[in-house]
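Here the complex is missing a single protein chain, while all its other protein chains stay put.
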Amino acid sequence: MDIAGIDPSHSNLHRSSEVLFSAKAAKALSFEEIARHIGRSEVSTAALFYGQARASPEDIRNLSSLLDLQEETLAAALSGFPDRGRTVEMPPREPLIYRLYEIVQNYGYAYKAVMNEKFGDGIMSAIAFSTDVKKETDEQGNNWAIITMRGKWLPYSRF
Amino acid sequence: MDIAGIDPSHSNLHRSSEVLFSAKAAKALSFEEIARHIGRSEVSTAALFYGQARASPEDIRNLSSLLDLQEETLAAALSGFPDRGRTVEMPPREPLIYRLYEIVQNYGYAYKAVMNEKFGDGIMSAIAFSTDVKKETDEQGNNWAIITMRGKWLPYSRF
Amino acid sequence: MDIAGIDPSHSNLHRSSEVLFSAKAAKALSFEEIARHIGRSEVSTAALFYGQARASPEDIRNLSSLLDLQEETLAAALSGFPDRGRTVEMPPREPLIYRLYEIVQNYGYAYKAVMNEKFGDGIMSAIAFSTDVKKETDEQGNNWAIITMRGKWLPYSRF
Amino acid sequence: MDIAGIDPSHSNLHRSSEVLFSAKAAKALSFEEIARHIGRSEVSTAALFYGQARASPEDIRNLSSLLDLQEETLAAALSGFPDRGRTVEMPPREPLIYRLYEIVQNYGYAYKAVMNEKFGDGIMSAIAFSTDVKKETDEQGNNWAIITMRGKWLPYSRF
Amino acid sequence: MDIAGIDPSHSNLHRSSEVLFSAKAAKALSFEEIARHIGRSEVSTAALFYGQARASPEDIRNLSSLLDLQEETLAAALSGFPDRGRTVEMPPREPLIYRLYEIVQNYGYAYKAVMNEKFGDGIMSAIAFSTDVKKETDEQGNNWAIITMRGKWLPYSRF
Amino acid sequence: MDIAGIDPSHSNLHRSSEVLFSAKAAKALSFEEIARHIGRSEVSTAALFYGQARASPEDIRNLSSLLDLQEETLAAALSGFPDRGRTVEMPPREPLIYRLYEIVQNYGYAYKAVMNEKFGDGIMSAIAFSTDVKKETDEQGNNWAIITMRGKWLPYSRF
Amino acid sequence: MDIAGIDPSHSNLHRSSEVLFSAKAAKALSFEEIARHIGRSEVSTAALFYGQARASPEDIRNLSSLLDLQEETLAAALSGFPDRGRTVEMPPREPLIYRLYEIVQNYGYAYKAVMNEKFGDGIMSAIAFSTDVKKETDEQGNNWAIITMRGKWLPYSRF
Amino acid sequence: MDIAGIDPSHSNLHRSSEVLFSAKAAKALSFEEIARHIGRSEVSTAALFYGQARASPEDIRNLSSLLDLQEETLAAALSGFPDRGRTVEMPPREPLIYRLYEIVQNYGYAYKAVMNEKFGDGIMSAIAFSTDVKKETDEQGNNWAIITMRGKWLPYSRF
Amino acid sequence: MDIAGIDPSHSNLHRSSEVLFSAKAAKALSFEEIARHIGRSEVSTAALFYGQARASPEDIRNLSSLLDLQEETLAAALSGFPDRGRTVEMPPREPLIYRLYEIVQNYGYAYKAVMNEKFGDGIMSAIAFSTDVKKETDEQGNNWAIITMRGKWLPYSRF
Partner (left out) sequence: MDIAGIDPSHSNLHRSSEVLFSAKAAKALSFEEIARHIGRSEVSTAALFYGQARASPEDIRNLSSLLDLQEETLAAALSGFPDRGRTVEMPPREPLIYRLYEIVQNYGYAYKAVMNEKFGDGIMSAIAFSTDVKKETDEQGNNWAIITMRGKWLPYSRF
């Protein structure tokens, strides 16, 4: 299996991304293995590598031991509160990410109409939220990616 | 339950949306009921009302009977091939749709890294694709929206 | 006191805004009076006139009696779920609204830093949210506007 | 409590931000503590760290003693007039800051209508202005953020 | 002398602009004459015709008598609070207006540096503000336009 | 009095700006003093420091003696023809500069209408142009900034 | 020879363009013939049809007789001062116009460097300006378009 | 005469521009002199210095001898195929270049209409193309810049 | 087989598109059949229906007879020179068209490098150009679309 890495010329990386991805490459670890080790999902583990999710002190401890990185250095780089939203240029130029954008563009109002009827006036939270990706293989041998997003429903306050 | 409608002043509506939504309102039908009647999912049924999904001749027949609309008129309006992507202004200004956009923005590279490791070099199709929305209520009485997206994995051709 | 109205040439108005503002002008009612009558805050009442907040059946009943508008027509126009975010062009060209935008631009990261330290990793909700505007006059006779925003703190889920 | 820091890869930081935030982290001081020490509000103190507010000579003296930074160096970096508005990319990609932007987008005209009726033709100043953030906990244990903005009302000159 | 008019196909005009400009053309009145009649400056009078300045009840009375327009109709159209900023597309495509934009672009920081040194940390108000245009002819017979802008200096509040 | 400086992290500075502003800070000279010394207006002197105006050989000689900079180095940096328009990001994010932009946005067509009536079909030049800033204090002790812009009127050629 | 016309669905046309182009089509007149008749160049004549150049009273008289349009109506539509710059969307989508835009994009700095060396610090006026188009056929029978632009050189004022 | 140079802080320069312009400055050569030496026009010579035109081996040889630059180094820097279009930011902020852009904006459809009538359906090539700049002085001593553009007419293929 | 139509709410349609598509729908003709009838390729025939290609007098005659449209009306609508480039919003929101855009985005420099090596410094013309679409079915029954583009190579003039 190939290991996802980053191109350091990518202009919007978090300062700790290069170190983390290098260590991951050196250890030839997949996000699945790292996620299992730190007890988080694969997507949030990858998001953490991109500086898009928060690392708890335990995450830092576990990552430093798994990746042979100094805990103190890692703590300095990862502590604090993520400044989210900076890695993906919108509209996304990357074809895989663009497909997700296209889904929002094509089905946005359909999702809204269905959710409004099911839940009332409100939104699905992107904060009280989790997501994962699964792989399925059908009988013809085709692979299918299944993304699940689970967000708390927040009704608009009446005021 | 309230019925989702549209504001006809919305500037990017498909020409048949207003007729369809009016008929739906007059009959007080939810997308769940319509979807069940035409044998499609709720999201694609709503997408069809927004001109973002294709109606088969059976869909047109079923819709015209359910909504008391002339089949011929409906066929003229809905036949042909949808010109998708025109309803949602990007970045979305509507808060519910923006949350989905934010998920792509925040987790885009994380999804890509995880999928590349699971599937190799390619994309999740947004065409050979289906999606739905479910409602879950947890023990504290909070509602959660679950969106599932299922797309065929398309590996890049080597050429 | 002058009554706020709308210029119908404004291109992003909700379909019911013109009717509501005309009735308000004809009755020479301020938002303060209307808000008191329907039991909501001034800002949300004005937002409702712009199609940016949801009207409950009681709101519709109260508005139709106060403004001498047919309840049924009003119900047809206001029922359903608002398609929010369409009235203000961003960046705002209107000077009063631009000042609010400038506050976000100048103090955005300062708000974030202070809130992260007070609450942890998360956001202040704009959905479980209320806001109002007060007027204060200081000793020199200067008027001051006080905007209060109150939003539920939503911590990021760990997943 | 965690201390807010910055990612030095953030592209629009003021030249003195990195030094200030490092010293703050080394001393493990919150903005609340620093604000108390220099006699300013938390938000303006954080704004000062981002180069978005002006430091008086006393502020520089107090900060240098509290943070163990050379007063002269700090004075050279912080003196002069802030070049405001450069840290937040608009529309904001950071979710917490986006929520504030969304409030302006959704309620902009409502604020304007209400203020015009309360104050006449003019704007709320963003210059003769102060703001703070408070934390409230309700009976269910939920936290709420309260932002207050207080700006002088400036009536349009008739000319 | 030619009279300035408007092209009604201009897409961002205020609803009362066409009526006002037509009456002005029918009476062959210049803004100088109208301004003198209503006791305002030429620029603010023209701004009023474009819906960018507020008309007082006296302005409406004076304009209706001068332009032979029904006072009541004019009052209905002009009363309320202007929704400013909508006529000029930015960057301006009109060459005369573009030159003003170019002055801001080229001299913006120079103005700021000079004003900061003269006044301290603050801004020149565009609200407590007046402006006019004068014509000068030099000895070679060249005409020169002189724009004067006078705005109240607003120092940033320390908070 | 405070001296205006620059933040070297500002991304669009001319290569000689940093040297000039540092020398100015070291000598604690205001633009008024420098302008008097080189016989130019304050605004054009500041524009020269930002690389937005041309330095004549005399200007270079005078600046080098006043600021204790090597004439040759300064000549190499400042000679040639300015590449104007690069310092201010449009729309301006800096509040002081934004106010000037807002004036163009709000009064652009009013200026045009008034100038067309006064001068005919043409523009006010931004090249055969000068500008300055004055300070006025009214009886209540309020300060007012007065910007004067003087540009040659250029009539459109008939061809 | 074919006659240039307009598509009335083009969204940025001047209000008199459709009438002028229809009359031109009915009379089957080329711009060359019309230009000769009114004593102007072809490009400025076409610009006048698009509302991008000013018509003198003689132009209006001549056009009305040549095109069999009522002089009074034409005068009402064409008098006043053109609101230039609205017909071409930038960047231009029309391939012929795009090629001109591309020339500016590719050779812009080269033109500037050459002109600065020939003329000093200044600009070529687009107001004191004329332009025409010629056709040349070379020996191989290829056609070449020759655009000539002639603008007054405006040196920057020293101030 | 002054020599045109570049500000190395200009962000979109070709890698060889700085070397070429420095050598040109050191030798105090104008583009006219260099163009004469290499047998090309001034504009294309300047374009070559900006990396916007191709240098032939002879050009490289001639430039290296004229400018005292190593032929091999120059060949390495200039060989290959130019990546055109990167130096001018569109819309151009530089006033001289903006005037050219404004000409396209104002006269674009007029050029198209005239060319279509003269040549039929097609475009003027920007590739099979040459251009130059001339200086004219009229009797009053005013200077005029004359830009000539000559492009092959390409008729649309019928297919 | 289904017939491609248009949604008249599409905002950038040529004025004759609706008539042409309606007639095509009424006759249930595919572009393949129409193209065969008028002796043009399918893509250019469809482009002609969208106002993106020029109709010759014979095309107009043939279309009017095939579609039972008045030749004179059709001639009035289709004669003249197309104003190309207005139907597709860029970046395209329509998924099929976006894929073509993505190909340009991903392979643009690769096409350039390969063509430069094969042809020298120049471009592939989009004017002296033709294109078609073919359908291929492989052994597994999958369909493949083959787009061929053939454009004349235009070398840059040396000048």
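Should a chain be cited, it is by its letter among A, B, C, D, E, F, G, H and I, assigned in written order, with residues numbered from 1 in that chain.
Heads up, the rule we're going with is that a contact is a pair of C-beta atoms (placed from the backbone, for glycine too) under 8 Å apart; a residue touches a chain by one contact, two chains touch by 3 or more.
Remember, it's a predicted structure, so these values are computed and weren't measured experimentally.
Interface note for the absent chain: among H:5, H:51 or H:108, the touching residue is H:51. By the touch definition given at the top, chain A reaches the unshown chain through residues 2-10, 25, 92-95, 98. For chain G, the residues in touch with the chain missing from this view are 91, 93, 95, 98, 102, 105-106. Residues 1-4, 30-32, 42-44, 46-47, 49-50, 52-53, 84-85, 87-88, 90-92, 94-97, 99-120, 122-126, 129, 131, 133, 135-136, 142-153 of chain I touch the missing chain (whole complex, contact as defined above).
The rule is short, and it goes like this: only the chains that are shown with their structure count from here on.
A repeat of the B-C interface exists among E-H, D-E or F-H; more than half of the contact pairs are identical by residue number at F-H.
Ranking B-D and F-H by contacting C-beta pairs places F-H first. Distance between chain A and chain F, defined via averaged C-alpha coordinates, is recorded as 47 Å. Chain C and chain E have CA centres that are 29 Å apart. If you average the CA atoms of chain B and of chain F, the two centres end up 54 Å from each other. Residue positions of chain H touching 2 or more other chains, listed in rising order: 2-4, 43-44, 53, 91-95, 98, 102, 105-106, 112, 116, 120, 122-123, 125, 129, 131.
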